[in-house]
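Note that one protein chain is taken out, while the other chains of the complex remain in position.
And then chain A:
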Amino acid sequence: MTQERISAEIADLHEAYLKEGVERHHAARDFAPYRSSALRHPHQPLVVVDDPEAAELTGPVFGVTDVTALDADLTRQHQGQPLGERITVTGRVLDRAGRPVRGQLVEVWQANASGRYLHQRDDHPAPLDPNFTGVGRCLTDDEGRYAFTTVRPGAYPWRNHRNAWRPAHIHFSLFGTAFAQRLITQMYFPGDPLFPYDPIFNSVLDERARQRMIAAYDHDLSVPEWSLGYRWDIVLDGPSATWMES
């Protein structure tokens, strides 16, 4: 399977999306260029639950016992400093009404600067870094703010098709006040030349929605002699009940 073929399939699906004219925010579950989606998406439409008593309109809570102070600094989890470009990533977690999501759990995981995960099944022949695990957690503050110190992850190859490479990304997992606001996504870096080739990035059919996955470089967040800064705000989707109530 060539990149040319995958790119043509992506272009066709993006064009079909524009023709349909219905705005979709999330990754398409049925997205043929992402090969492993084929057998893992439902054929039946989702069933709408319209019940003000639904358990999913509430959700799990987390607190100070669920994180430690060191969890948010991925460069301090080992004896030495990890290799790579040190970065801070920060932003706010909001609901669709723009209200901060307070005191909720944010989890991240990522490849090291060479594009290798500390995972048994990652056999990309790039070096592991004894000073980098690539896992972090924090709770949002009263303004919905999160912050991590880490290193910029490398791009890495995968076997979706010949010469498939993922753009550099950090995986994010987020909770809102309702279980139905749950989000797992990926943060990308501005200007990555791999965007047009990647079926996972492009499984989000809407061009403007794809842009919302890309962090902004923010020079004011850069720490002199220490790290470069990126800002990325995250907006949790969810039932209208979760953003209409005052």
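FYI, a contact is a pair of C-beta atoms (placed from the backbone, for glycine too) under 8 Å apart; a residue touches a chain by one contact, two chains touch by 3 or more; residues count from 1.
Everything below uses one rule, namely that contacts and distances are computed from a predicted model.
The unshown chain of the complex is recorded in UniProt as "Protocatechuate 3,4-dioxygenase alpha subunit", chosen from "Quinol:cytochrome c oxidoreductase quinone-binding subunit 2", "Na(+)/H(+) antiporter subunit B", "Phosphate transport system permease protein PstA" or "Protocatechuate 3,4-dioxygenase alpha subunit". Residue-wise, the contact with the chain that is not shown comes from A:V204, picked out of A:C138, A:V204 or A:L221. Shown as candidates are A:L18, A:L70, A:L128 or A:A216; the residue that touches the absent chain is A:L70. Set against the missing chain, the residues A:A126, A:A147, A:L183 or A:L228 yield one that touches it, A:L183.
With the whole complex as reference, residues 25-29, 31, 34, 36-44, 46-51, 54-68, 70-71, 94, 96-98, 105, 107-109, 111, 117-119, 121-122, 133-135, 137, 171, 173, 178-180, 182-186, 200-201, 203-204, 206, 208-210, 212-213, 234-241, 243 of chain A touch the missing chain.
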